[in-house]
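The other protein chains are all here in position, but one chain of the complex has been omitted.
Up next, chain A:
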Amino acid sequence: MNQYEQPAETPELSSERLDTLLRALAAEPRRMIYTYLAEHDSATLTDLTDVVEGWTRARGRATDADNWDDTRTALHHRHLPVLDDAGIVRYDVAQQTATLAPLPPSTTQVLATIIDLEIDYGD
């Protein structure tokens, strides 16, 4: 891309917004949730718990103390609300379903870059 092809339709993010996004993806379970939703758009809390539990173990990060119920609690009370507050995910607490929020291209680009970094180099 040369200097005349800067994506005019992708406005830059404010530093405040960038901080929010980076904070939202600062925890591995939240990056896992985002990656899954980027692929499938929406999911139940149960499915997301399966994904985080399974993926964490597959990456060799789990300890014996980790268990499914604790992971579910952490998603429900911490990780999904953080993603919701950052405007990345809409978490319906009553239905216990999470849906990817409509995101501007600039945001999607930042999130995709973070996710790609982890998948390519994280292990």
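Definition applied: contacts are C-beta pairs under 8 Å (C-beta built on N, C-alpha and C of every residue); 3 or more make two chains touch, one makes a residue touch a chain; residues count from 1.
FYI, contacts and distances are computed from a predicted model.
For the chain that is left out, the UniProt protein name among "AzlD domain-containing protein", "Propanoyl-CoA C-acyltransferase", "Nucleic acid-binding protein" or "DICT domain-containing protein" is "DICT domain-containing protein". Of the candidate positions A:23, A:59 or A:78, contact with the unshown chain belongs to A:59. Residues touching the missing chain, restricted to chain A, are 35-36, 39-40, 49-51, 53-55, 57-59, 68, 119, 123 (touch as defined at the top).
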